[in-house]
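Below: one structure, written as structure tokens.
Every protein chain except one is present and positioned as in the full complex.
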Amino acid sequence: MSPALRVGVVGVGIMGADHAERLARRTARAELVAVADPDEVRAKELASRHDGVWSTGDALELITSDEVDAVVLASPGFVHEEQVLACLAAGKPVLCEKPLTMDSESSLRVVRAEREATERFGRSLVQVGFMRRFDPEYARLRAVLTDGSLGRTLLLHNVHRNASVPNADFRSEMIVRDSLVHEVDVARFLFGEEVVAIQVLSPAPTSLAAEGVIDPQVAIFTMAGGGIVTNEVFVNSQVGYEVRCEAVAERGSVVIGRPSSGAYSTSLGTSGAGQWGGSVPADYRERFATAYDLEVQAWVDSVHAGTSVGPTAWDGYAATAVSTAGMASLASGERVTVDLVDPSTLAGPTTQTHHASSTKEPS
Amino acid sequence: MSPALRVGVVGVGIMGADHAERLARRTARAELVAVADPDEVRAKELASRHDGVWSTGDALELITSDEVDAVVLASPGFVHEEQVLACLAAGKPVLCEKPLTMDSESSLRVVRAEREATERFGRSLVQVGFMRRFDPEYARLRAVLTDGSLGRTLLLHNVHRNASVPNADFRSEMIVRDSLVHEVDVARFLFGEEVVAIQVLSPAPTSLAAEGVIDPQVAIFTMAGGGIVTNEVFVNSQVGYEVRCEAVAERGSVVIGRPSSGAYSTSLGTSGAGQWGGSVPADYRERFATAYDLEVQAWVDSVHAGTSVGPTAWDGYAATAVSTAGMASLASGERVTVDLVDPSTLAGPTTQTHHASSTKEPS
Amino acid sequence: MSPALRVGVVGVGIMGADHAERLARRTARAELVAVADPDEVRAKELASRHDGVWSTGDALELITSDEVDAVVLASPGFVHEEQVLACLAAGKPVLCEKPLTMDSESSLRVVRAEREATERFGRSLVQVGFMRRFDPEYARLRAVLTDGSLGRTLLLHNVHRNASVPNADFRSEMIVRDSLVHEVDVARFLFGEEVVAIQVLSPAPTSLAAEGVIDPQVAIFTMAGGGIVTNEVFVNSQVGYEVRCEAVAERGSVVIGRPSSGAYSTSLGTSGAGQWGGSVPADYRERFATAYDLEVQAWVDSVHAGTSVGPTAWDGYAATAVSTAGMASLASGERVTVDLVDPSTLAGPTTQTHHASSTKEPS
Partner (left out) sequence: MSPALRVGVVGVGIMGADHAERLARRTARAELVAVADPDEVRAKELASRHDGVWSTGDALELITSDEVDAVVLASPGFVHEEQVLACLAAGKPVLCEKPLTMDSESSLRVVRAEREATERFGRSLVQVGFMRRFDPEYARLRAVLTDGSLGRTLLLHNVHRNASVPNADFRSEMIVRDSLVHEVDVARFLFGEEVVAIQVLSPAPTSLAAEGVIDPQVAIFTMAGGGIVTNEVFVNSQVGYEVRCEAVAERGSVVIGRPSSGAYSTSLGTSGAGQWGGSVPADYRERFATAYDLEVQAWVDSVHAGTSVGPTAWDGYAATAVSTAGMASLASGERVTVDLVDPSTLAGPTTQTHHASSTKEPS
């Protein structure tokens, strides 16, 4: 048995602390060895909960440490570019939380650097944290759509709801950049094609969003092959975290993420009337707990195997490019075309794996 | 077009008033002409709500009236024998609410009288109000079980819950006689066989039933062909009216009556957590509204056609015989054999239609 | 009891024959007395199936006959204007199948004539056959949305699928005019507002539609108050008739029309793997059987009562105006504004009842 992979986690907010706990307690063939956060007290506190884990306020110290074999980036998006490039320079595999970077230009720089590193180190080093590809329901949906039995995929209908978002400094564009981007990756993953245009519509907003915030939003994607994707994103739905996807193909449709799955109970409601039903997940950690576990385990396994799996730097770049176009559409109300660089013009080996179901078809 | 069937309703409690409204407003080719109830004020009040309907305190006056073509009996069970026999004497078709009578002996007397009347008038005159046979889900279930695709039926699992029952004078035996009797008819309808033995088990009762009342009860039926039926009857479930049936056959199973059918909503529960779900029917009138409508329309249609449809006097007798055995089992805890008279020893034409799906296969 | 309403049916294709059967067999306080169809043989054949029903090849003969109290129009849309106007001239209540007429101008003429007739006869005479308003699930959805508990309605997501349509002479616009028009009425019914703009998108079509037919289509409605409605209409889905609606409000969502309602079974699929599930309705008659029954009964009841209920001529006009704009949008790909006449400029009493749930709140 090969020794456990020594992993460092950069950024120990909610997501990073969750990944640290996952690596320390639930991931086979890996061990958590270090954490980094500009808030050194927070980093130290987290490290102290695990035997033999050290902390630092300097992400680059962790990334370049000889005691760290691979890195999970759960830092804010605006420092991703610098940190991913540092990992590439050090030849270290990195699992980078979405978004890859804040705009298409910087994401494209990461793609170029990753191609050079792939040539130099003989393996792809970047996996982007679009964890839904590892969710058993999304993986199953992709398998059904690609096995051919239902014919060509024609439409997707996505619903993405959060109970609420913090009001301070929240802006309408963040719905596109931070929430809708998951639907962009889902569309690319399920169609196996790029998104070529996006239109973001602004309904009369809920009175329960912050003043001036357009919520919900309805976004329409056009896929390269002519498929259409409708998306509802509603981040102040009050109710809970609901992520649902229906694919419509030539000879049938498939729905995943119905709230009505799982246990249900009957009981007397407060109105005095009998009710049946169940609970809606509170947030993404509850809904996608298994997906995150499988994502991190698959990443650790792929590092051991010297292969790569899951969303690549290209996938991160393409999603960011659609978000960027989406933010322009939100402002104008018009349909905006997405311009991606031609991948064949990039040097180095292709790592464009958005067609691959990572759990089934590692590139 | 033949003239509308002139119908009188005997007994105008909840059930009778419901039938009167149904005949007056929602039944084709019928008209409500008279109502009878010992409580003459109540009868008069109901009559006044409909043009041209008269009332009486004397059920026999209504039954024998020349202005009444056919009778719906929604009176208490202990007067059914006398009233059904009066209908038979008058040669008038009667739809008698369940139970047919209060014990097997009296039910058998009705069966004998009905056979004589059938010979005399050339048609069967009695339909018993086991309305579930007309419920689209039960009818569909029977159709699936009898089309042969799933092989022989092996087991049924029935659940029958009421939110609550009036506590005054309620006794444990009434659960067997008034509630479980519906499951008896369902078992006979779906298996197309008689129930040959019954065992009623007494769990530790809910603290929310009246003192001394055994609720819930679990009853086990053995069918003539060896099939087994498990039944839960729980009349103080607090929640609502839930009637569910699962049939298990050699090559598959079918469930009807799931509470999770129909519309559902998501919303924030009072606990502050997101919920999905829907409402449980409050009572039998909500759950079986369509079944009652179809039952009464089918009865009216069959009277016009001079045929009969739905549960017969024999079906009423057989169900009562099982209930009677069930009450003995409730008292002793032991399995009790059901003794039915041999139908071939009865004079007159057979009207044993429990094999027939009334909506599909009028006898 | 008042005498039965004598109803004539114009047009005895699938829909008309269905209505004739309904009036003859399942509608209280009505009788079928006559049928008309240019195909006199077909009309005669239908009449012969019912006692005392006469037939004619001339719709106007039926409409003006003294033996006909009220008329159901199930003729093709292009003769609706003439026939509705004839009913109005004769002062006869008419239930007109959708669409009211083929374009907004002719529908507006009907609205104007209906207002004059309302003044002359003291009652509204036209009900348009948007039967979904009588479907128990849609009625329940509207009740939930209007009771205020979920706050303001923000979005609707409609899905409308047919297994297939006849290929001969089928054109893409017919999806807008004949299918999407139901979603238009649903949007108006649930929001209680007019549709002010429509955009119809053309995905890459299924290979199973006729050459040149754009199927599926995705349509976006903007409501007067800023709400947005997404619609999928797919008339060659192969599978069956699926009509689903999800409403998203400020504090919750509601879904109706899930295929997963009702009975389900488990069995061994042909692949040799175990399956659970149920059947999808084959067509609109199966899915909306109860809605049609309730619609026709409510119409008959309203005629007896001298009131009106359900969708009015205005509702028919407004829906047609949106369809007309939708066909323009299908051609151009652009968002098209819907121009309705200002109802306050119309003479006569308002009969604009699209806010009313007909089953609960007769106008």
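Letters A, B and C mark the chains in the order given here, with residues in each chain numbered from 1 onward.
Note that a residue touches a chain if its C-beta (ideal position, glycine included) is under 8 Å from a C-beta of that chain, and two chains touch if they have at least 3 such contacts.
Just so it is clear, the structure is predicted and the values come from calculations on it, not from any experiment.
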Missing chain: touched chains present in the view: A, B, C
Contacting the left-out chain in the complete assembly, out of A:Thr101, A:Ser253 or A:Ser302: A:Ser253
Full-complex contact with the absent chain, from C:Pro136, C:Gly151, C:Gly240 or C:Pro343: C:Gly240
Listed residues C:Thr64, C:Thr146, C:Ser202 or C:Thr266, member touching the removed chain: C:Thr266
Touch with the omitted chain, as defined above, among B:Leu60, B:Val79, B:Met174 or B:Val218: B:Val218
Residues in chain B touching the chain absent from view: 151-152, 154-155, 157, 159, 201, 203-208, 216, 218, 220, 225-228, 230, 232, 234, 237-239, 248, 250-253, 260
Missing-chain contacts mapped onto chain A: 1-2, 4, 24-32, 50-53, 137, 140-141, 144, 149-150, 251-256, 258, 261-268, 290, 297, 301
Footprint left on chain C by the chain that the document does not show: 163, 238-242, 259-260, 264, 266-268, 270, 273-282
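Going forward, only the chains that are shown with their structure count from here on.
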Centroid-based (C-alpha) most distant chain relative to chain A: B
Chain whose Cα mean lies nearest the overall Cα mean: C
Inter-copy rotation, chain B to chain C, in degrees (Cα atoms; steps of 5): 180
For chain A paired with chain B, centre-to-centre distance based on mean C-alpha positions, whole Å: 56
Gap in Å, rounded to a whole number, between the CA centres of chain C and chain B: 37
Separation of chain A from chain C, taking each centre as the mean of its C-alpha atoms, in whole Å: 43
Interface hub residues of chain B, defined as touching at least two other chains: 264, 266-268
